[in-house]
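What you see is the complex with one protein chain gone and the rest in place.
By written order: A, B and C. Residues from 1 in each chain.
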Amino acid sequence: DGIAGAPAPFDKGGVKLALISYISAGDFFQAYQAGAEAQAKALGIDLRVFPGRQDASEQREQILQAVNLGVSGIVIDHGLPESLTDVVQQALDKGVKVVAFDVNLNNPKIPQVEQSDHELAQLALDQVVKENGKSFSAGYVYVAGFAPLDRRNEIWDKFKADNSGVVEKARFGNVSDTTAATTADQAKAALTANPDIKVVFAPYDEFARGVKLAAGDLGIADKIKIYSADVSTADIQEITEDGSPWVATVATNPAVVGAVSIRAAALEVAGQTVPHQITVKPTLLTQESLRAAGVKTIEDLAAKVPAFNTSDAATASWIPQKLF
Amino acid sequence: MTTADTEDFPVAKKQPGILIVDDRAARWLGGATAILRSGAVFVLLAVLAVIFALAQPAFINLNNLMSILQAVSVVAILGAGVTVTLAVGGFDLSIGAVAASSVMAASYSMIVWKLDVYETVPLVLAFGAVVGLLNAFLIVRLRVPDLLATLSMMFLLSGLQLIPTAGRSISAGLSLPDGSKATGAYDPHFLLIGRYSLFGTVPVSVVLMLLVAVALFVLTEKTRIGRLLFATGGNEVATRLAGASTVRLKTLAYVISGTLASLGGIIIAARVGRGDVSSGGSLLMDAVAASLIGYAVLGLRRPNVLGTIVGAVFVGVLLNGLTMLNAPYYTQDFVKGAVLVGALALTYGLGRSNA
Amino acid sequence: MTTADTEDFPVAKKQPGILIVDDRAARWLGGATAILRSGAVFVLLAVLAVIFALAQPAFINLNNLMSILQAVSVVAILGAGVTVTLAVGGFDLSIGAVAASSVMAASYSMIVWKLDVYETVPLVLAFGAVVGLLNAFLIVRLRVPDLLATLSMMFLLSGLQLIPTAGRSISAGLSLPDGSKATGAYDPHFLLIGRYSLFGTVPVSVVLMLLVAVALFVLTEKTRIGRLLFATGGNEVATRLAGASTVRLKTLAYVISGTLASLGGIIIAARVGRGDVSSGGSLLMDAVAASLIGYAVLGLRRPNVLGTIVGAVFVGVLLNGLTMLNAPYYTQDFVKGAVLVGALALTYGLGRSNA
């Protein structure tokens, strides 16, 4: 059952694509996957979703498996470039189209979808400067080794270099089963030791949630401001709560990014031109604006902030638009 | 060959610390090493506390000490459960997963089923107890080795907790797999479990930890049942021949550890305020570490509840102090490991030197 | 009371499988359950394979089978190491961390020190062996309990591996903490260990897995040393009194497991092509699972290398098949746990019914 008026092979349907993630667990990746699935359904695509267990060698294996399954296109969601380039080349050689999201495969044949972590961090830091000036004591939450965090970290390092008035007093962070709770424990220690910290840059929502919890426990919610990245329904509630020190976050809608990734792959399969670089713009969400708009959930956000819910990237007349 | 082979038999699980004392000086020295050995962890703890307090006076502030206790409360409670299973000669690898699924279960029952705190807490504790029963069934009835049974349970639960929400974490306004929207929310009273402090100083979770510690300490060290639990671990057949039901004793141990793990989950849920997806792997390792460090506390060299709590606090003090000194996160695991090895060398190594 | 209590003694660590057979029918039935029990894992494996092949013909494609083997090779190699430590009555919790640090060590030695494959591989293997020696030192000389010693080593290594690069992953062009830039790169020959296939079909890592499996199988089951390794785990005192050096045997076991873990790390590094700090997270649990499932294979109910490999393949087939059937990731852990419980119930439960 194909789509009338679509180019081959979508006119007949039965196109098989694979979504190969580096990580599946967590809201961001689940929402990304949901967006991809919704877009695939709208296009009559049989989408095979491979589970990501944060295991780079398994991800390689999955690409080969997908090729064995006879898919016509593969979307790669995160991963380590070093471990992917050669298998991806093998897939390309077999005529399988490849689209990469947030992992730079550095191959002219592969369109790169990006939520642009650099831009994300930059927007958040711009907001920091707007509200706090260029001279303050800051806390920074960071754990190396996670690609998006590493990219956001580059912007923070640059920001510090450019603004000598910004003093990083404490750096902490922890990724575990209870990231928010353990980050809170650390934040309590760090904030107790450095009572002059005014701004905490926590470019990952779980970190921000932990710092907020710590501020509550220490009774200093009115003395610090937290800036973060990413968003979820639970985050919106935490941000808009009365007296919340979490004042802003910057995010893209992962579902939209998922849909864009599938559209890019579909266009490739249909033989249409796709730009090499596809960027989904992040949106700045401040406490004020969220409260003003009465936003309570991600769905509200999508309804009230249209920029958050759609992207005109990688689309065509035959591709159904309204998904969620 | 050396010391290790010139050991007197019969040796069962423990090695007797044979000390040959020839004169007064040696006797005194022997006494000193014995004290040092049994107190090694405390000595190290004191040394650490002094160093941290000197480097950062805020360390010994009462609130910070409470933060440390609050930070370790979940691990200490889980560790106490592991300790009980170690006492019966078992090992519960599922506690991390039980705690993680309890977080999901608590969130689900409030957000999807709209239950309040008085319904949610018993429900989640019962869930933990049921998992304990299942573990016990596998181990006691089907005779599956402990590690294997609880490992399977761990995999089972870490998958199961994600199925009701199709892998999404649970917070107010969650859209369910059937497309509808959950309309419940976290009961504010439930959140108090993780966020309220008695008299503005003592967090509820610390109180819970202390209650668990006292209750289990009394149970394991001061009651008939406690003796039988250790007897089961030491020699199951002998315990059965003495007329005890080792089936019931082991079941009790696993139910205790399952229930405590779900209590840990409740505290996490109440702190975090949402049902977050996690496997529980790091909780497991930290809890196991606490109860194994407990072996070294007081030089007992066997599982003991008091030691477990001290072990958890020990690690908590270390991590809190390092964070205060702004030590990078990647050095913390290293320091944790190094201090552990040091404590072990002191506790275990000293008794040997003159054997 | 019931079955569990009417067990014959003397029972030490394991329960003898007493089967009372009174007449022909029962004897035959007994035989059938015995076969079913010892073959339960194989039967399940075959059933799974048929189901998957029917649902998705690509499953039995040779390339896919090889990719299953390749996917399990690291876990199987680590599991074989765990099995050897289980045989001497120990337990190595540090293998996951050893493998992860070996990934970092291999990357560091090529990218920062610019060594080639012929220098890197021995260096990393030696690193694993040294960690094994340290574990053995703690366990054999200082008499620290196995779990505690290897757990401390785990924490130590997972911190240590991050220190040289301040927590960053290692890839070409890495900026070092001192501000300079590393100029080395992965040796292309090194990458072949993880990426080359003999005759275009059999990956090198699968060959390595098979070599390890055969070597350790022969060592543990067919040699004097193997008998003594198991004897150490069965009754250390008796082994020592029979004139064997249990110190050396235990050291050997930990050195083997450390070295195999670093071999696993080498394979991961060669597949991934960089020193990624997050690699190796679930390796420990998966390896432990493989070697514990191995208990059930062939109904042996004890650690055995063959069983471990089959256990690893079993889980690999399951996960691959489920992926082929497009099962969501969160159902996979659940199914893994459920199938494990089923296999265990078959293996362990059946022998009991008529006791």
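Here, a residue touches a chain if its C-beta (ideal position, glycine included) is under 8 Å from a C-beta of that chain, and two chains touch if they have at least 3 such contacts.
Assume contacts and distances are computed from a predicted model.
Peer 1: Just go with whichever of "Acyl-CoA dehydrogenase", "Na+/H+ antiporter subunit G", "Nitrogen regulatory protein P-II" or "ABC transporter ATP-binding protein" UniProt uses as the name of the absent chain.
Peer 2: From the listed options "Acyl-CoA dehydrogenase", "Na+/H+ antiporter subunit G", "Nitrogen regulatory protein P-II" or "ABC transporter ATP-binding protein", the omitted chain resolves to "ABC transporter ATP-binding protein".
Peer 1: For the chain that is not shown, enumerate the shown chains it touches in the whole assembly.
Peer 2: B, C
Peer 1: Of C:245, C:282 or C:326, which residue touches the hidden chain?
Peer 2: Of the listed residues, the one touching the omitted chain is C:245.
Peer 1: With the missing chain put back, one of B:168, B:195, B:240 or B:336 would touch it. Which one?
Peer 2: B:240
Peer 1: Take the complete complex as the reference. Which residues in chain C touch the chain that isn't displayed?
Peer 2: On the side of chain C, residues 1-2, 5-22, 218, 222-228, 230-231, 233-235, 237-245, 301-302 touch the unshown chain.
Peer 1: Identify the residues of chain B touching the omitted chain, counting contacts across the whole complex.
Peer 2: Considering the whole complex, chain B reaches the absent chain at 1-2, 5-14, 16, 20, 22, 218, 222-228, 230-235, 237-245, 302.
Just so we're on the same page, only the chains that are shown with their structure count from here on.
Peer 1: Centroid from C-alpha atoms only, then distance chain A to chain C, rounded to Å. What do you get?
Peer 2: Taking the average C-alpha coordinate of chain A and of chain C, the gap between them is 35 Å.
Peer 1: Multi-chain contacts only, two chains or more: what residues does chain C have there?
Peer 2: 162, 166-167, 281-282, 328-330, 332
Peer 1: Residue numbers in chain A touching 2 or more other chains?
Peer 2: Chain A, residues with two or more chain partners: 24-25, 143-144.
Peer 1: Where on chain C is chain B touching in the complex?
Peer 2: 1-5, 7, 9-11, 15, 138, 140-145, 147-149, 151-160, 162-163, 166-167, 236-237, 240-241, 245-247, 281-282, 285, 288-289, 292-293, 295-296, 301, 328-338, 340-341, 344-345, 348-349, 352
Peer 1: Which residues of chain B touch chain A in the complex?
Peer 2: 56, 58-59, 61, 63-64, 67, 70-71, 74, 96, 100, 166-169, 171-175, 181, 195, 197, 203, 268, 271-274, 276-283, 319-321, 323-326, 328-330
Peer 1: Within their complex, state which residues of chain A touch chain C.
Peer 2: 24-25, 48-58, 60-62, 64-65, 68-70, 80, 82-83, 86, 143-146, 150
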